[in-house]
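Data first, discussion second: the structure below is written as structure tokens.
A single protein chain has been omitted from the complex, and every remaining protein chain is retained in its original position.
We call the chains A and B, going by the order they appear; numbering starts again at 1 in every chain.
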Amino acid sequence: MKKGMLILGVIVLLAAGTSTYGQPIKIGYVGAVTWDYGKTQIAAARLGIEEINKAGGILGRPVELVIADSELKSAGASNAVHKLVEVDKVDFLMGCYGSEETMGAREAACDLKKVSVFSGGATHEWITTTLQKYERYKYTFRNSPHDELDAEARYVVDLQVPWMAEALKKELGIGKVKLAILTDAAKWQDLCHDLFLKEFKEKGYEIVYQSRFSTTATDASVELTEIKKSGAHIIVGGMAYKSTLPLIRQWAEMQVPTIWAGVNVLAMSPKFWEQTGGKAAYVTTYNFGSAHIAITPQTKMMWDYLSEKLGTCYFNSHGPYVSLWSLKHAAERAKTIETEPMIKALKEIKFDSVGGTIKYMANHTFQYGPVGAGSPMWTLQHQPGGKFVMIHIGPLNPGESQTKYVDGKLMLPPWMIKAWKK
Amino acid sequence: MILAKLRLILRDSPIFFLILLGVFISVPFWAPNLWFIRIFIIGNLFAVFALSWNLLVGYTGQISFGHAFFFGGGAYASVLLNKYLAISPPLAIFLAGLMCGISGFLLGYPCLRVRGVYLALMTWAFPLIFIGIVMYYGGVFGREMGISGYQGLSSSYTINYYASFVLLALVMFLTIAIVNSRLGLIIRSIRDNEILAESVGIHVSRYKVMIFALSGLIAGVAGAFYAHFLKSITPELLAVDMSILVIIMVIIGGLGSTFGPVFGAFMVTFLNNYLLYISELRMMIYALVLIAVLFLRPQGLLPWSPPIRFRSVK
Partner (left out) sequence: MEIFIFGLTLSLMYGLIAAGFALILGTSRIFDLCFGTYYMLGSYTYLVFYRVFGKIPALFVSIFIVGILAWLIHRILLYPLRTRPIVVMVVSCALAIAIAEGITLWFGTDYKYIPPMFEGSIEIFGASVTYQRLFAGMIAIFTLSLLWFYLNRTKRGLGIRALIQQSEAAQLAGIDPKNVQLTVACIGAWLAALSSVMVVPVFSLSPHIWLDATLLSFAGVVVGGLGSIGGALLAMVVIAFAETTVSFLIKEGGFFKQAVYVAIMIIVLLVRPHGFFGKKEEA
């Protein structure tokens, strides 16, 4: 009897020691900790962890955040992932902003076979290689736009520019709208740039200028002079680097009579106004993710939260928040946090969060605008006085009108009206 | 003569040397976790890189401010050979090193025409040209996103570690061999007084270019190995930061000695990962330590380095 009790006692103790009940689930964040990109993501991550722990954690276990700095570099991200897995022994990974980081982190995560839900760039690489080498890359998921070509460029070509062109024709009496295409001289715009050239021509626009813009430039006077000479009405931009700042400033100073279309990542943040000394007026950019309009309740919540806490918010600042909720929903569906069941569950979950409806596709990234997709895309404009408004949004379903979300009209710079109005 | 030097080291401090060797050889066994081995491997590779710069600058006196050209160049070359021509990683690394050696040979010639500060300026420009090519030809080189999805050397940390350790040992041995041979005497005489060396019949140009090529080859091999270890490379391997980093490692560790650069490389690698997390703070501290070292103890921080004299004018 006594021996039996002893053995039972030993078994119970052993079970308790090896059981994971109550032990925290560690989730590692990789990102540019000293930059705004990383700081906003970390703030979003902490918010997500707070909410999830209040809702009982993941499978009854509390969630803990571990942070490692990637220094916005590929080697740094790779190192950070290894540190999180090998030293801190995290269960899952998330984070990343830039393409280089994402590449480095992804390779490391797949080497280590760790389920990860990243939020960074490197879209085209992602979709082509995930399906080609599925066994290697199946561990990593991504909740940023699934492809510049399919999502972002399509929004610009099919919805944004035609809508702007119509507005110009009506207000200024222009006949044929002329376009200037100016994109970053960087890989992420290589395919978009060619797509723009081809499709805008097919749609009947006249492309009077096209060039790539150096990502380290401090002076855009050459490009802007040429654009002014060419008589363009709209500059279709694809900008994500700091070189945007002198470009926009000089555009305003030189009073180039155009409006902006396309994307301008720095302009996605409310901080852009002071970064350009107020010369950001009339600049537009597309965006997705969080916004000051409640497309879903979490969309506005995240925008307000980050704007208040850090004064800035980018297109994937909310990424880790969505990653955390993705992991929670997936774990609950799979009833375990083991690797293979989690991968399967992540592909099956669907829920509303920041930016719209979250659903991961077969290539482990996620569907964004324009039409019928999980999450829409919209266009924002900085307006005089520091206002930041939503002037256009892509419909969630075909035939739908989403103008109820729009809270401002497209404003034209006064020098442009003077230059073009008949 | 090499054996004599080894005997000298062993005789003077055999215990220290043997302990060091023992520590290095047994790392995979006593490392607290895998990440520690990873850092050690990176340390080994940077030590090789540092030794290559040391060979060029410490022994022939040709200042290079752009050694990232060879390191990053070797990385890109090896990765491209592996990804597009399906050459196995060990062979790719070897070929990349060879290609860097040849580049060093070709670049060494124009570098003969300039000296001192102007040489530094010219070498600074080399990696810029490579970066320009990488950024322009996005299809092959991947622009700012770099290249990934190629093979690694091995999936086992242990194998990677011993491979990098063997590489380091080989390069250290090579450095000692060169320095203590007749070749070493020749190149050091070039460093100390070129005109005098030329006047006694030494073909200064030939030797300068030869060491330039050798230095490039070694740095290229280190870079290629590093690339296959990381599984993903970007133009940051060619950036000015990398060139400056190797200068910091060697001068703080000790220019012109064999253990100095190795010590400097390990010190920097471990500090980067274990203490100095904020990269800007890190660079600032290294730069200030560098200034202090140059002012107060130009031969570097290793306690047993002989005093060094930099070339003076006037």
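We adopt the following convention: a residue touches a chain if its C-beta (ideal position, glycine included) is under 8 Å from a C-beta of that chain, and two chains touch if they have at least 3 such contacts.
As the structure is a prediction and not an experimental result, all values here were calculated from the model.
The residue touching the chain not shown here, chosen from A:P246, A:P341 or A:G408, is A:P246. Checked against the full complex, the candidates B:R115, B:R188 or B:R297 give a single residue touching the omitted chain, namely B:R115.
Screening A:K133, A:K176 or A:K229 against the full complex identifies A:K229 as the residue touching the chain left out. Within the full complex, the residue among A:T129, A:S214 or A:T339 touching the omitted chain is A:S214. Contact residues of chain A toward the unshown chain are 35-36, 185, 211-214, 216-226, 228-229, 242, 245-246, 249-250, 253-256, 274-277. Where chain B meets the missing chain, the touching residues are 63, 110, 113-118, 120-122, 125, 128-129, 132, 136, 194-195, 240, 244, 247-248, 251, 278, 280-281, 283-284, 287-288, 290-291, 294-295, 298, 310-314.
Methods note: only the chains that are shown with their structure count from here on.
Centroid to centroid, with C-alpha atoms defining each point, chain A and chain B lie 39 Å apart. Taken together, the chain A residues at the contact with chain B in this complex read 34, 69, 71, 73-75, 78-79, 82-83, 86-87, 99-100, 103-104, 106-108, 111, 122, 125, 129, 133, 185-188, 190, 215. Per the touch definition, chain B reaches chain A in the complex via residues 33-35, 38, 135, 138, 142-146, 148-149, 152, 155, 230-234, 236-237, 273, 277-280.
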